[in-house]
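All protein chains of the complex are present and in place, except for one that has been dropped.
Let's look at chain A:
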Amino acid sequence: MRNLQLSLNQTQKIRLQSALEKLESLSSKSNANSVVTVADSIPIYEEGILKGHGTLDRKGELVATVCGVVERINKLIYIRSLRSRYKPETGDIVIGRVIEVAQKRWKLELNFTQDATLMLSSMNLPDGIQRRRTAVDELNMRSIFTENDLVCAEVRSSHNDGSLQLQARNQKYGKLEKGQLLTVNPYLVKRRKLHFHHLEQYGINLIVGCNGFIWVGEHVEVKDKMAVDQTNDSEQQIGKSDQNSMDIDGQDGTFTPLETRQNICRIANAVRVLSALGFSITMEVIMETVNLSKTMNLDIHEMLGSEFYVLVAESEAERRSLTKRKR
């Protein structure tokens, strides 16, 4: 079992234990039987199955190659592995860190088996004009993203040889500034309709990347410059772009207010606690944890104390039992 690096006193230990036991009893019984480890044989109930990821055919017997949970969809049998690197799917929203600026492309690290590539041609230019990328654009690539920048993008395609292509053809994608990046295990993040969240009461943007990178940062207004530009003629466009660059300069000068910084830290700590406990991370759960810390009147640093871990585990058990009853 994965142990928490916490110093719990006796009562806290017992409370955490009971909360975890409650969680265990709540998890569906059918799942307990379908947990497999490496080289376990998987029972086949029907003829003509399709073997998926994490399985291996050995003399007519289906054998697991990773530790995980057996999933059966019609005739397909595959193993959903828990602790492993990110497995990309087309359309996933991911956050990556630029590690190299190469010719016409950026190389991004996003907890995948290889570095992903983001082509210059598959992203919007900052001035929002749709045109062919010239050599000048290529020379100015560092003005868009440089090494160690954080970038939010979408998975365009993943190839057979394992290479991964990204795209950022929208104003909501791009460089991330003024905030914190948190890395959690990718299996804790589920694919949802919405991965961008704007928490209005805190003035914060929360991006839950499918690769387990979570961004908590100050809210920035997304301006769809393209739509604006299309309505204006070219002369105004130049003026506009000048104005925009002025705006950006102005933004760099201003600093994030203290309250926003505290909110960022609070949300980040909530994510840290949840990931250490191994609970799945969604916007709702994060907000619930943040609210719990606020109602308990805890300081931000106290959120990483052992008491709060126990509280979060207990509230999670409570929450799951409620949702179960509703069903």
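One rule holds in what follows: contacts are C-beta pairs under 8 Å (C-beta built on N, C-alpha and C of every residue); 3 or more make two chains touch, one makes a residue touch a chain; residues count from 1.
The rule is simple: contacts and distances are computed from a predicted model.
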item	value
Listed names "AP-3 complex subunit delta", "Exosome complex component RRP41 homolog", "AP complex subunit sigma" or "Replication factor C subunit 4", matching UniProt entry of the absent chain	"Exosome complex component RRP41 homolog"
Identified contact with the non-displayed chain, of A:E24, A:E147 or A:E259	A:E24
Given A:Q12, A:Q114 or A:S306, the one touching the chain that is not displayed	A:Q114
Hidden partner chain, touching residue among A:I14, A:V38 or A:M296	A:V38
Those residues of chain A which, in the complete complex, touch the missing chain	1-3, 5, 20, 23-24, 26-28, 31-32, 35-40, 54, 56, 63, 65-69, 81-85, 109, 113-115, 161-163, 187-188, 277-280, 316, 320
